[in-house]
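Here the complex is missing one protein chain, while the rest keep their positions.
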Amino acid sequence: MKTAAFTPMRLLDPLFTTDPMREIFSDAQRLQRMLDFEAALAGALVMAAIAPASVLPAIKSQCKTDRFEFAAIAREAALAGNIAIPLVKALSSLVAREDTKAATFVHWGATSQDAIDTGLVLQLRDALELIEEGLANLHGALSRLAETHETTIMAGRTWLQQGPPVTFGLKVAGWLGAIERHQTRIERAREQAMVLQFGGAVGTLAALDGRGLEVAAALAHELKIALPELPWHAHRDRLGEVATTLGLLVGTLGKIARDVSLMAQTEIDEVQEPAAPGRGGSSTMPHKRNPVGSAVALAAAIRVPGLVSTMLTAMVQEHERGLGGWHAEWETLPEICMLTAGALGQMTQTIEGLEVHPEKMRENLDVTHGLVLSEAVSFALAAKIGKKQARQIVEEACRQALDQRRQLRDVLFERKDVTDQLSMQEISQLLDPNHYLGSAGEMMKSVLSPSRKPRKKAKRDSSSRGSSE
Amino acid sequence: MKTAAFTPMRLLDPLFTTDPMREIFSDAQRLQRMLDFEAALAGALVMAAIAPASVLPAIKSQCKTDRFEFAAIAREAALAGNIAIPLVKALSSLVAREDTKAATFVHWGATSQDAIDTGLVLQLRDALELIEEGLANLHGALSRLAETHETTIMAGRTWLQQGPPVTFGLKVAGWLGAIERHQTRIERAREQAMVLQFGGAVGTLAALDGRGLEVAAALAHELKIALPELPWHAHRDRLGEVATTLGLLVGTLGKIARDVSLMAQTEIDEVQEPAAPGRGGSSTMPHKRNPVGSAVALAAAIRVPGLVSTMLTAMVQEHERGLGGWHAEWETLPEICMLTAGALGQMTQTIEGLEVHPEKMRENLDVTHGLVLSEAVSFALAAKIGKKQARQIVEEACRQALDQRRQLRDVLFERKDVTDQLSMQEISQLLDPNHYLGSAGEMMKSVLSPSRKPRKKAKRDSSSRGSSE
Amino acid sequence: MKTAAFTPMRLLDPLFTTDPMREIFSDAQRLQRMLDFEAALAGALVMAAIAPASVLPAIKSQCKTDRFEFAAIAREAALAGNIAIPLVKALSSLVAREDTKAATFVHWGATSQDAIDTGLVLQLRDALELIEEGLANLHGALSRLAETHETTIMAGRTWLQQGPPVTFGLKVAGWLGAIERHQTRIERAREQAMVLQFGGAVGTLAALDGRGLEVAAALAHELKIALPELPWHAHRDRLGEVATTLGLLVGTLGKIARDVSLMAQTEIDEVQEPAAPGRGGSSTMPHKRNPVGSAVALAAAIRVPGLVSTMLTAMVQEHERGLGGWHAEWETLPEICMLTAGALGQMTQTIEGLEVHPEKMRENLDVTHGLVLSEAVSFALAAKIGKKQARQIVEEACRQALDQRRQLRDVLFERKDVTDQLSMQEISQLLDPNHYLGSAGEMMKSVLSPSRKPRKKAKRDSSSRGSSE
Partner (left out) sequence: MKTAAFTPMRLLDPLFTTDPMREIFSDAQRLQRMLDFEAALAGALVMAAIAPASVLPAIKSQCKTDRFEFAAIAREAALAGNIAIPLVKALSSLVAREDTKAATFVHWGATSQDAIDTGLVLQLRDALELIEEGLANLHGALSRLAETHETTIMAGRTWLQQGPPVTFGLKVAGWLGAIERHQTRIERAREQAMVLQFGGAVGTLAALDGRGLEVAAALAHELKIALPELPWHAHRDRLGEVATTLGLLVGTLGKIARDVSLMAQTEIDEVQEPAAPGRGGSSTMPHKRNPVGSAVALAAAIRVPGLVSTMLTAMVQEHERGLGGWHAEWETLPEICMLTAGALGQMTQTIEGLEVHPEKMRENLDVTHGLVLSEAVSFALAAKIGKKQARQIVEEACRQALDQRRQLRDVLFERKDVTDQLSMQEISQLLDPNHYLGSAGEMMKSVLSPSRKPRKKAKRDSSSRGSSE
């Protein structure tokens, strides 16, 4: 196996991505997927009776990465401008050793970009399947967390300032709702992008003598991907959509991570990332538990937008096949997939094992001595004496409570302009956070409702992921 | 009208955007759409019997931008942190002058972000409608151009080097296919994003005493937008999707512009952007026609990716309502819409009036003395003597033709290793570009086929775009 | 004055930028700076005896924005592809009405880009001067704040978790040090970028008959900017450097804003942004003070990186003068300047009026019951019994303290493996944050030292900023 040396784990891989995604975008798989294309092409040429059936065994048997010298291909690619040229050359030589006639039909009618792009599509199929599985897992974890904390009360926070209460369940339901929308988006992007690239030198399949579409159809069928209306060598919107769709997902993962890490601040301590031996330790502060999962997701949320902008900028590709833009994608799109997988994996682990401190949530709700519920009083008063006057009274009372470090309730009890309108019992109730949750419960239910059709957990069909040998 | 001064055209607006899109994102419309929200909210409160019907006239009559001092709102927004706070304050004062009770119900139960976000959604509804109209126009122009040039032959080009021939029709069909995919994407993004924002301070609608969802439903109905499962104050994926979808579209417009401008190079001269008095003139070179439309689309294709990355980065918003991320969107998303409209408008004009020079296309195909068709000979020989040997012969012949500046045909005629396999007539036919177009014709037909369900040209329903007063 | 209507404040301007910066990049100034170029060019042509002195008055008297119809120029620019073409045309007409001979020498030898680029350089000169003034102000405010809080102790925080103590002064000194580095960078970028653009159609000054460099030198002298070795129409690195330099500055402003907003969280409450009537109020929560200054700086830190990437992408400009890249800069670089000014202004105000709560800082340092000082104990023990064993003991003690919610000190007092090595007095001292500040004091002094040459506060030389009329 010459392959092994070419799929090593790098130092930061386990932190920033997952093993399966790293494997999909390893050099070995990059080549294997191109070889899958070449093997399937041979099959398609035979089906279209362009090549004799006899050429198949010789070609298919060589379409395995372990037959190739990676370093030599890499070096030649630096001169040729892409890896398909040396790969096809090496494949032809290998096949020729067995069967010179078969060698003629290697890559017949195709251009480098056909092999590279279709190979990428096959890698993306695996990648999106992984992401969908990951999303299903995160979805499950979030659903459970939301249900568990349906009534766990905590401070709502806006502009990093405390506001009226929410439930932790509602907050989690918000994360969940976004994840569901991403599931829909990824399905759509997948449908758009899982298409064959096969056009020959300039997209006309001229070398196939007018039988190009027949070969293309057979090839798409063999590879189990769709046949597009036209080759899309210089039209990269489908790949761009994969990038933007993952970019949107990573934005949400970053948002969840930001929330988790803010709640995990030492002073707030409402949640902690899961504990595990070696996890989140600090080299100098033995008691600390660093939110490693959040750090990874936040890092991805900082990195992926720039990579997405690269994919969009790269779309301006010249004529039938472009210069530079295409090259700019080769490492960028895999990087997006790997960072997405890493962030998704880390946040899933984080959510699955999240330590939640409901008592601390409740405690934090009291740090303002009731001020976060001033809105409740304000609205109750407004309904009686008008908003403007109500707001003035409440603002005064709040300031008093702040200055004197007293409970808002006690201040309100003393104000005749308040007690004229509201009884002490009414005031107490208004300042009870459990009575100021509005429609939180109902809203959550609509997200968690079991009647909503559950998105099936993607099952990995291993047969479709292996090499097509 | 105090409004007028706040929607001025700026110097570069006519170049980079269109008048209707500029109007949609004018300051006046920004305020009007927020006021539409406030007016509809009053109606919804009445429907839910939270406010008496009597408050409606006083509120609705003031929800018009011409009642407001823009400069004062702008100045106060710099302190308040957003424009809804001073707007609502001013609105309350105006209403109070007429009806103090009504003033109490202004903005009742809502938070600033509800007004700002829903206002933005209403602006985006108009914006996406415009884009869809624009796409329908461009689609039409491209269809016509592709049909006209179904058989216009020209050099295919890869890596900026000539390759085998294509038809200009096929090139245009490629543009067209991409535009169709963008039409689908925009439809989807629109469906996702056209949703109400209404959650109150922290997304629970707590101030509405458990009747929040009822009010929300009435409000969404009034504004003719969908009611989402949850308020989405800190979940910006829907807006992000609008941004990325337009970003993808602009990438394609940039690609078309790059192609047009390369074909319009003085030495190549296969197309020219449409002539018009004052269009594309140079201040010092009277004979030049600068590809202004392409310049605008290319500029957009350079600018929008960075703006999209901003929208993605901004998604990391804290807790119930974030700090900074939300603010980062306010000018960015409108800018994306305006640049998209500008690029779309300019490229539509460019395509509609494109001057095409078929004779020059044909002429350019000959500059290599037949070398661009060497592939045809190579494949024909390969079928007889194997690919490797065929390629060697053709490479030699090509080098000879290049060095001696002769026609490839003449060189081939002289080579016995060629003429042993192919008759002169066969060679001549192989070197006739019309015989080396592969499946170009068939491919085009599948894109242009009248049987494909035509996407209806979006009709602007003016009623849905006016203020809801 | 036709100008007025073209420099209106827009709704979000006061929030996101400053009035003087908005003025510099107003449409009126954009045109005026180009007219300054045209006026100076006339002077230079006269000095080089290419034009007779008699042409000067007619030209100079028309080089004022109030002579021009902005809307007409804007509309024509949409056809011409830039604003210089219609501006020069209009200027020539205006001059011709007075003196037809003079009209001939309007724009003589120059190309549109000469006027636009040099005009931009003149705007940037003003802009960078403003930024430098702003930085001097922020520098002063930070120096004062750091000195005031030289010994104010607070929790250090890493990964959003509390660590050992720092002083607030040291934190501020860190901000200050970064600001000083930015001052140096901006000086350098200014020196690089303040150069004339003057090359004629393709950068050879061919229309000036070999006297081009003479005219160029006179022109640079007149405009008080440097004469570069070559025209730089398609080499945009100087402008790119202005963008990146401001981008770096905004990154630091965002970092300060993040720190301030985190410290201002309700639960932490160590600082608050300055209070002012209307500042940071919430529409529904009367007691809240939103960190508006931080929000603006954070928004800038999200937006500017994308704009910087646009400027870098736009650098790939074709041949002597490019297509699209140049256009992409026209709104982008001004936007970067305006956002930088806004963030700088808001953070300066924030720092100048920052409310600091030293008692709360001290209080927060105790929330871990001493755990944040475990490192001190760990190191003291390690010096006696080796690091590995020391760490084990301290980790155990920390866990005990956490689980039992007791002071670390009390736990340590009970452990014989600790008291064998350290006396109770030693332990107490190790757990006193004032004894665990390391070199904080010394470090701060090196930043604040009065012996360091103070950077002079930039004085605005108003003469150089007015129009050159």
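Note that the chains take the letters A, B and C in the order they are written out, and that residue 1 is the start of every chain.
Assume contacts are C-beta pairs under 8 Å (C-beta built on N, C-alpha and C of every residue); 3 or more make two chains touch, one makes a residue touch a chain.
Remember, it's a predicted structure, so these values are computed and weren't measured experimentally.
Screening B:R10, B:H107, B:H235 or B:R289 for touch with the missing chain picks out B:R289. Checked against the full complex, the one of C:L262, C:V356 or C:L431 touching the unshown chain is C:L262. Only one of B:S54, B:S93 or B:Q161 touches the absent chain when the whole complex is considered: B:Q161. Taking the whole complex into account, chain A touches the unshown chain at residues 5-6, 8-16, 27, 30-31, 70-71, 73-86, 88, 107, 111-112, 200-201, 207, 254, 257, 261, 276-285, 290-292, 294-299, 301-303, 305-310, 313-314, 323-325, 327-328, 330-332.
Although one chain is hidden here, its contacts on chain B can still be listed: residues 155, 157-164, 261-262, 264-268, 282, 284-291, 295, 305-306, 309, 313, 364, 367-368, 371-372, 374-375, 378, 391, 394-395, 398-399, 402. Within the entire complex, the positions of chain C that touch the omitted partner chain are 81, 92, 96, 100-101, 103-106, 108-109, 111, 156-160, 163-166, 170-171, 173-175, 177-178, 181-182, 185, 188, 192, 200-210, 212-213, 228-238, 240-241, 244-245, 247-248, 250-252, 254-255, 257-259, 262, 298, 301-302, 304-306, 308-310, 312-313, 315-323, 375-376, 379, 382-383, 386-388, 436-440, 442-443, 446-447.
The working rule: only the chains that are shown with their structure count from here on.
Mean C-alpha position of chain A lies 33 Å from that of chain C. Shared interface positions of chain A, defined as residues touching 2 or more other chains, are 157-160, 163-164, 262, 305-306, 309, 313, 375.
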